[in-house]
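All protein chains of the complex are present and in place, except for one that has been dropped.
Should a chain be cited, it is by its letter among A, B and C, assigned in written order, with residues numbered from 1 in that chain.
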Amino acid sequence: MDFSLNEEQEMFRNYVRKCLNEAGQTMVAREFTCGNTSEFIKLQKKLAELGCTGITISEEYGGLGLGALDLVPVLEEFGRAVLPGAYLETMAFVVPLLEKYGTREQKETYLPEIAAGTRSFSIAWVEPNKSYDPDVIECQAVTKGSSLVINGVKTLVPDGNQVESLLLIVRTDEGGNGDGLSLVLIDVNEVTDMKTLSSMDETRNVTEITLENVEVPMARVIGEVNQGWNVLKEGLLYLHAATSSMLVGSMDHIVEMSSEYAKIREQFGQPIGRFQAIKHRIVDMKLDLETARSLSHYANWALDTNQQDKEAAIYSARTFATEANIRLASHNIQNHGGIGFTMEMDCHLFLKRARFYENYMGSISQFREDVSKGLGWSYEKPRFQLTSK
Amino acid sequence: MDFSLNEEQEMFRNYVRKCLNEAGQTMVAREFTCGNTSEFIKLQKKLAELGCTGITISEEYGGLGLGALDLVPVLEEFGRAVLPGAYLETMAFVVPLLEKYGTREQKETYLPEIAAGTRSFSIAWVEPNKSYDPDVIECQAVTKGSSLVINGVKTLVPDGNQVESLLLIVRTDEGGNGDGLSLVLIDVNEVTDMKTLSSMDETRNVTEITLENVEVPMARVIGEVNQGWNVLKEGLLYLHAATSSMLVGSMDHIVEMSSEYAKIREQFGQPIGRFQAIKHRIVDMKLDLETARSLSHYANWALDTNQQDKEAAIYSARTFATEANIRLASHNIQNHGGIGFTMEMDCHLFLKRARFYENYMGSISQFREDVSKGLGWSYEKPRFQLTSK
Amino acid sequence: MDFSFTKKEERFRLELRNWLEENLPTSWPKEEEAYISFLKNWQRTLAEGGWAGITWPEKYGGRNATLMQEIIYHQEMVRADAPPSINYVGIHMVGPTLMQIGTEEQKERFIKKLLTGEEIWCQGYSEPNAGSDLSAIKTSALKDGDRWLINGQKVWTSYGHIADRCFLLARTSQVPGKKHKGITVFLLDMNQPGVEVRPIVQLDGRQEFNEVYLTDAVCSDADIVGEVDKGWQVMISLMLHERAGIGAEVFTLEKQFNNLVAMTKEYKVDGKSLIEDANIRQKMADLYARSRGAILNYYRNLTNTLKNGQPGPESSIDKLLVSELTKEMLEFAVSIQGPHGILWKEDAPINSRWQEKYLYSYGTTIGGGTSEIQRNTIGERVLGLPKDLRA
Partner (left out) sequence: MDFSFTKKEERFRLELRNWLEENLPTSWPKEEEAYISFLKNWQRTLAEGGWAGITWPEKYGGRNATLMQEIIYHQEMVRADAPPSINYVGIHMVGPTLMQIGTEEQKERFIKKLLTGEEIWCQGYSEPNAGSDLSAIKTSALKDGDRWLINGQKVWTSYGHIADRCFLLARTSQVPGKKHKGITVFLLDMNQPGVEVRPIVQLDGRQEFNEVYLTDAVCSDADIVGEVDKGWQVMISLMLHERAGIGAEVFTLEKQFNNLVAMTKEYKVDGKSLIEDANIRQKMADLYARSRGAILNYYRNLTNTLKNGQPGPESSIDKLLVSELTKEMLEFAVSIQGPHGILWKEDAPINSRWQEKYLYSYGTTIGGGTSEIQRNTIGERVLGLPKDLRA
């Protein structure tokens, strides 16, 4: 029995933390939100040199050949720094899918570049005024010889303007219950149009892409044609397990901020951390943090070791960490009082980031149904579950 | 603009409070839970002498001819004392229905006795392993000449062993969406069998009745035959408005208990009310109390004055007061610490009473749909809404 | 119990409503400078119509409005989405204080100009180390001949960057162990070299508040309100003037809930309105109950104020409930917009104001006394619970 990260994992964490600290921690994200991406680009290179981008890529393609659990400390550190960039989508979605479903050619094309940090991916899934329901996907790909011709609009594509490639989910046939969908790997420069949308969380860019008769070779399909939904759902296990780790990192920083501030900020002649209203709230935040951490560590372990409860474990971690992260980010502002309401402190970065991940690639209620399904409780498809409340 | 009870109403409250205090306040309920009903029976007489039982009965039948709002202070006092007895069912359900739908004969038979305190009513609605859904009602009444012959089992009949009569909801025809049901006034001694069930809240007896070929004259039907559901739903407006007032009374007493205890109980050399963990919790309890009070006062006023928002107002009051009451009763135990966990303090009486009313004649989720319907939001019948969570 | 308005009150409402119909600006400028002159114009328009200081005596340009008329005023202003009063501090704080205890000269110099918005006022209360604990202010005023030299830093000064004058708390003497003593209220001229104003950027990107740095800023004896060292009492008596409490926020909450209902009916995802989702309806019904409860509590406290002539400590209940609920409601409003809800400005799925108001709402449980301070006030003054220990 040993429920802890091993020495190598903690060592990797320390390297990453050192690297992020040297880059100025949250300063990189703050600069990024002001449109200054140069520090972020420098940092990206350093992280790639450290090997971050290749952690889960097999050694034959230039990676470290490690698992989801090895990503955990790295993503926690990224979350602590509110790091911009499509790391989750690349490392915890496209990489595992390429490793499992990619053709030799696809792997050779993409994996070495990802490992080297010269290619990153985002996900193009949801469409305007639509939910994540697979059956509402309209973006269409029609076969033309050995090509696919794609038409449609995808929105809320994270960092579409920061990445080189996209994993696109398109309709290739009629369907229902997720049938008739396919996953296509396309390059950003193949997209007809891309616009950046205004997002509350400016640490991640949100883009909308338009595809007009975009023709790509059939060989870009990952997994079987028309079976894309099942492939995507498998990728989501990696993505949401990793997302929960990213959120834990943010929560860790938040709890640190609140407790440190409560020790030094004085009102009524004493540190505000002495007042139980503040003290006990920070304790509750700490409980949330540790619970989220335990859940996400276990979820990634369960994924790596293919435990029977992995689906329930992953979506439990995701729902808990998501809700707790919002709660903590909000409390953090209140604990800081007036100064917490300004751009001066980092409080707002964490709040906006928490909102970004609230409905990211799914909703809380949908995740809970996934938990329920994973545990074999009787299941019926929810009728309408866009939202998290 | 005057959002307060008037002088007469407050005066009535004072009479009732004095009467209940003289009877020993919660002592009556405590004795009742030990099976000693004599004090309660004495008190019942006194309350009837004060005029409590006739408040909403028209003057021609021996009542005071007042409205729902006039009941409010009285029910708040009853709630403060966790008073046993079928007051709600009699005064806030059967009386308004008799007044509105009763035949002259029915009124003459029942109203003067209710006003005099010599007859009280309970409600026989739900059946074993069933919800409050009208369409699951199986207890059946078949026409035989000018009589109805009733067969079936009704459970969770409040204080069935304390009252003289019952308002029974039975199936008189096939139906759906509440059709085919009728309301029948029967006397308790007409029932084939009655057993008292073990209830967590011993301040109210819970009984189960069996009806085997019980024959009653057709003239016992109140309202139109087969239209009982609509009549019942109207009665529920009165019942739930009144229930919310009863709950407010309990909450009032709870907040008083917690704050008084927090002023005198010392730990670590100071009154525990000085600790913000306790102080702020009691404040939140106070907020809940005042919110519930405002909602219930308004709900009863809206009912009396037939405001357009009365349905929303009543079910809002009911949902809020119900949930808040449970919350408060629970906090009250925690605020009292160990002693709150014993039978010695009244804390447990309020908790168990709160549980009694949680799912009393409906559920929170159903009441919320009633609010939604009352406000004209799009409505669909919930598929399965037994519970309050 | 009676929720009706008297004929006189209804006439008042009608008069205001008619006036608003004719005078309400139709378009709001977005650009900062234009927006400020727009607000100043609106203030002048209000004053000219007799709708600026309605509770004031007629001789100061008011209309002696009753408390109920004040309520109606708030209701109608919220209903009409009228622009905010740029001179809130002037009209609600400075004016009433001066009328009560100001010198004749002060009345003469300031009251008219603040009513018309010719002079904009700001409030100089909070400091970086005196937020919840206002009595900890350190900004000092030292007598230097016939003038007072003021040094220190103020923060959270709304409209500080455009204000002409400041209603300022400064420490004029130290009374060990009695921090509430030795504070004096000054009417400070903001247009002088010793006053430097720096805007604070809020988390929603807006700049409503400022830091004000005072370096040998000058006041004269004539700028003192009430007595030297007795500023705390001035501040307390001022609070008792706020008979209508947080009326504006209460009616805004009510309106916001109605907007929420409209939004959930109109906004469609996958072709379905949000309100068709039973879970959303359940939560909306809960929010309805609680917002109605907050509004009704306000009316109940108002009834007490009407009967007693002045508000009780229960106004803290209104502040706490309404601010917490506003925050929760706006969070819900953004949350149910699903993944698209992260978008704002021109890309907001519905209207960017939801996102903006949501972020802004984090300030409502901090400004004007944090929720923690409100809970202490309610606990100690309403429930009689023991006060916190002081170090």
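Observations, loosely collected:
The rule we apply is simple: a residue touches a chain if its C-beta (ideal position, glycine included) is under 8 Å from a C-beta of that chain, and two chains touch if they have at least 3 such contacts.
Because the structure is predicted, anything quoted here is derived from the model rather than measured.
Interface note for the absent chain: among A:Ala292, A:Ile326, A:Cys347 or A:Met361, the touching residue is A:Ala292. Although one chain is not displayed, its contacts with chain A can still be listed: residues 1-6, 69, 255, 259, 262-263, 270-271, 273-274, 276, 279-280, 282-284, 286-287, 290-295, 297-298, 301, 312-313, 315-317, 319-320, 365, 367-369, 371-372, 375, 377-378, 380, 382.
Think of the hidden chain as still there; on chain B it touches residues 126, 129-133, 136, 155-156, 197-201, 206, 266-270, 274-275, 277-278, 330, 333-334, 337-338, 340-344, 347-348, 351, 355-356, 358-360, 363, 365, 384-389.
Everything that follows uses one rule, which is that only the chains that are shown with their structure count from here on.
Here the CA centre of chain B is 42 Å from the CA centre of chain C.
Residue positions 276, 372, 375, 388 of chain C each touch two or more of the other chains. Among the residues of chain A, those touching two or more other chains are numbered 275, 277.
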